[in-house]
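Have a look at the structure below before the remarks.
The complex is shown incomplete by one protein chain, all other protein chains being positioned as in the whole.
Here is chain A:
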Amino acid sequence: MFWSRQWSVPRLELWEKIMQQKKAKYSFLMMLCIVLLGIIGPWIAPHDPTKTYYEAFMQGPSKDFWLGTDAIGRDILSRMLYGTRVTLTVALLASVMTFVAGTLIGVTCAYLGGIVDNLIMRIMDIMLALPGIVLALAIVAVLGPSQENAMIAIGISSIPAFSILIRGAALSIKQSGYVEASRSIGSSNWWIITRQFIPNISNVLIVYTTMFIGSAILGTSALGFIGLGAQPPTPEWGTMLNEGKNYLREAWWLATFPGLAITAVVFTVYLLGDALRDIFDPKS
């Protein structure tokens, strides 16, 4: 299990390594700040994100409204602060879904091999025939547009790629002597998978999951942007950009700040992923 003693020792090392490497340290701290902002956002927001200020329709950034107001007089900054939580929650839950299902499928396929492996991998190939966003769109088309369904769609659409990557990593563990040894002394499949496979591919898991969180944020906001994700008046960043795209001429700030937020968060996540990869695999 993850919390067993065998696992907690390398975890501490990872923490130290992150703090030693500059890129990892700063991207990690930045990520912490973003998550913190997602948590405390609603309390530090200067205005109510859904309140209409009748005296301030589509006002540019000012002292009262730091990032301006939208077409129906709502404060952009407050909406973005609330939106941090929405976007992060959707992306994180989608990634958890990908992580759990992808790891399960990937490790099981690698472990069992044979016909099960073949069958599942062919199904993954078929799902991979659709570019991720198109698969997500198809799922949203079936379930109907909403924030929860966007999350499910993004989560499911990343499973094929994730499980194939994990399967590859797990296959290399399968060849190793210690798995052979465990099996010969009669360890159960479950024990081998949870105590040997998963801890040994944990590095790969951490790096891939980080990268997938980044693309989940992009996917979430893309669905929001085309009106198939979180529905107005939910202050999701992609949805906000969708509302802002009709006022490019009148109000540049509507289509600028939420996008900047998405880019900054995804950039941080990718930097962290890159840094973690460097830590785990100094060769590449």
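Keep this in mind: a contact is a pair of C-beta atoms (placed from the backbone, for glycine too) under 8 Å apart; a residue touches a chain by one contact, two chains touch by 3 or more; residues count from 1.
We adopt the following convention: contacts and distances are computed from a predicted model.
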Which of "Aspartyl/glutamyl-tRNA(Asn/Gln) amidotransferase subunit B", "Rubsico expression protein CbbX", "Beta-ketoacyl synthase-like protein" or "Nickel import system permease protein NikB" matches, in UniProt, the chain that is not displayed: "Nickel import system permease protein NikB"
Per the definition of touch given earlier, which of A:105, A:120 or A:228 contacts the omitted chain? A:228
Of A:120, A:262 or A:279, the residue in touch with the unshown chain: A:262
Over the whole complex, note the residues of chain A touching the chain we left out. 122-123, 125-127, 129-134, 137-138, 140-145, 214, 218, 221-222, 225-228, 238, 241, 244-245, 248-249, 252, 255-256, 259, 262-264, 266-267, 269-271, 274
